[in-house]
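Step one of this worksheet: look at the structure below.
Missing here is one protein chain; the remaining ones are kept as they sit in the complex.
Read from first to last, the chains carry the letters A and B; within each, the first residue is number 1.
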Amino acid sequence: MARLLLSREWLQKNMTTVGPMVAVIAIIAGFQAINPFFLSYNGIITLVYAMSYFLIAACGLTFVIMMGSFDFSVVSLLKLAALLCVLYIDKLGFLVIPLALLTSVGFGFINGLLVAKFNVPSFMATLGISVVVEGIALYLSKGFLHIIYDETFRVLATTFIAGLPSIFYWAMGIWIISTFISMFMPFGRRTYAVGGNPIGAGLSGINVERHRIYVFMLSSLFGGLAGVLYMAQMGGGSMLIGADMPIPLFASVVAGGTALTGGVGGPHRTLLGAIIITWLQAGMLMLAIGRDTQMVTFGLIALGMSIATTDRRRILIIK
Amino acid sequence: MLLWYKGECIGIFGPAGSGKSEIVKTIAGLISFGGGVLIVRGQKVKADELPHVRLGRDIGYFSGETGKELFLNWPIVKNISIVNIKKILRKFIPVISFNAEKKMAEKIVKKLRIRAPNVNTDCYSLSGGSKQKVSVGKWLERNPDILLLEDPTIGIDVGAREDIYEILLETKKSRISMILVSDDPKEYSILCDKIIFIKDGRIQKVLSPEEFRKVTAA
Partner (left out) sequence: MKILGRNKLMTPVIIQTLKTHPVILALIALVVMFSGLYPERFLTPLNFSTILRQLVTLTLFALGPSIVVVTGSLDLSYIGIWMLGGILVWLLMPILGMFSILVIPLLGLVTGLLIGVIQVKAKIPSFILTLSLLVTYWGLTAALSGGYPRPVRGYEFITAPLIRYLPTAFLWSIPITIAAVFIMKRTRIGTYLYAIGSNEEGARLAGINVDKYKILAFTLSGLFTGIGSIILFQHLGGAAPVELNLNNVVWPLVAIVLGGTPLVGGSGGPQRTILGALTFTVVYRGLLLSLLHPEAIQLLVGLLLIVSIVVGARGLKGVTIT
């Protein structure tokens, strides 16, 4: 039995599943060895706080990557949603939440439209949108730090249930829903289909254009939700929100095993990826490793995992 | 004017560049047309309607180039079910039932004698003939009104070819109408009830299979 498990073929085939798990264990073990407080109650809370909003955004992004596209605007939408909350909470109270979410979905719709109807490559479309979103965020926030003084809003993310903050349950709920959709619902199947073979998907009766729009809207919605919960968790923010997030976010999706080529992976894998990236980040922070080294690390992880997960058999032309 | 009855197979035959595959591709929605009118069941079809819309009108398209048509990194089950999603949903919630999916795939595999270890095998590891069978199988299950066939048996071994002809002849019995475009004259005589000879994009003649055999044998 042991021989069967460790045979080279089995390892090769399941590398993308086993690899992340091994990485998580290595990270936990490693950091714990260096700092025994890593896994203390407070340490775990810190890790949970770091991971939760990240996971929500990553789940949305996973759908886009499963479909074979990119969404560069998730982080900017997270920032905008968070800032909308803090800026208008006095005037609108809890209505800021639907405002933030609708804004995010609106931009997601535009993203989808640009890609599906106007034939703009997804990274370019979402890049352009993110520039616009950043501009709006800058314009509204004027670059200042804004703080929420209303404790009731913060309850969304910081209420402790069974020892863990509520944002954790939000994140888990979103993750479970995402996994369910990707595995059991036709929507998920269609996403994999469009990612695996866009022409075949069309021939099989999938409205590829419409589906792309839906998926971009989904990813933006999750980004906005992550932003709202982020603001509830942090209680304040400025244009610096999500400053170093784009690359780690992308890295977490590929590190989990969802390939850039599309058609494989899924949110269930992104959980591992998000854990790896955010806990790695937290650990590096703990070891006072500078932002620069972190950036190098995540850049290399993103690169390395992209290479590892790309199914080179299927691609003929890559740009 | 050509009359085409339900359950008949029409072949479109012609030299290379005559436009035979273009016709089929246009009906399938892969190419859009500049002039002229396409009417399906009395309704005008728009020039740039995408494939999925044609499918909504119950017109299926099957190409021998399985690379375009199949999801090679997917197992057989998923390839068959993707066109038949409606059939494998659970009763009250629109959730995929893996059991129903598996049963449907097993039924097809058995019927078409597809050579694979099990229904969960990924399609890229199948032989060319088996891949074609999976493709045919999924359309069989889908049961569209009209099925367009382009080079259905290109590059497959004789055994698999025979199997596919057998199946297609059966589908004719279940009242699926077909249009065939191929480079293999034998196929036309086996499968088709009427054969259109086309050249330079224009219909030249309509032949019956016997007439066709005489012409091409010579």
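Everything below uses one rule, namely that a residue touches a chain if its C-beta (ideal position, glycine included) is under 8 Å from a C-beta of that chain, and two chains touch if they have at least 3 such contacts.
Just so we're clear, the structure is a prediction, and the values are computed from it rather than from any experiment.
Asker: For the chain that's been dropped from view, list the shown partners it touches.
Answerer: It touches the following shown chains in the full complex: A.
Asker: Can you work out which residue in A:Phe38, A:Tyr53 or A:Phe70 touches the chain that's missing from view?
Answerer: Final answer for the missing-chain contact: A:Phe70.
Asker: Which of these, A:Leu164, A:Ile199 or A:Met286, touches the one chain of the complex that we don't see?
Answerer: That would be A:Ile199, which touches the missing chain.
Asker: Over the whole complex, note the residues of subunit A touching the chain we left out.
Answerer: Touching the missing chain: residues 67-70, 114-115, 118-125, 127-136, 138-139, 142-143, 198-199, 247, 250, 260, 262, 290-300, 302-303, 306-307, 310, 312, 315-319.
By definition in this document, only the chains that are shown with their structure count from here on.
Asker: In angstrom, rounded to a whole number, how far apart do the mean CA points of subunit A and subunit B lie?
Answerer: Centre-to-centre distance between subunit A and subunit B: 40 Å.
Asker: Where on subunit A does subunit B make contact in their complex?
Answerer: Of all residues in subunit A, those touching subunit B are 184-186, 189, 192-193, 196-197, 199-209, 263-264, 311, 313-314.
Asker: In the complex of these two chains, what residues of subunit B are touching subunit A?
Answerer: 28-29, 50-53, 55-56, 61, 63, 68-74, 78, 81-83, 85, 89, 94-96, 124
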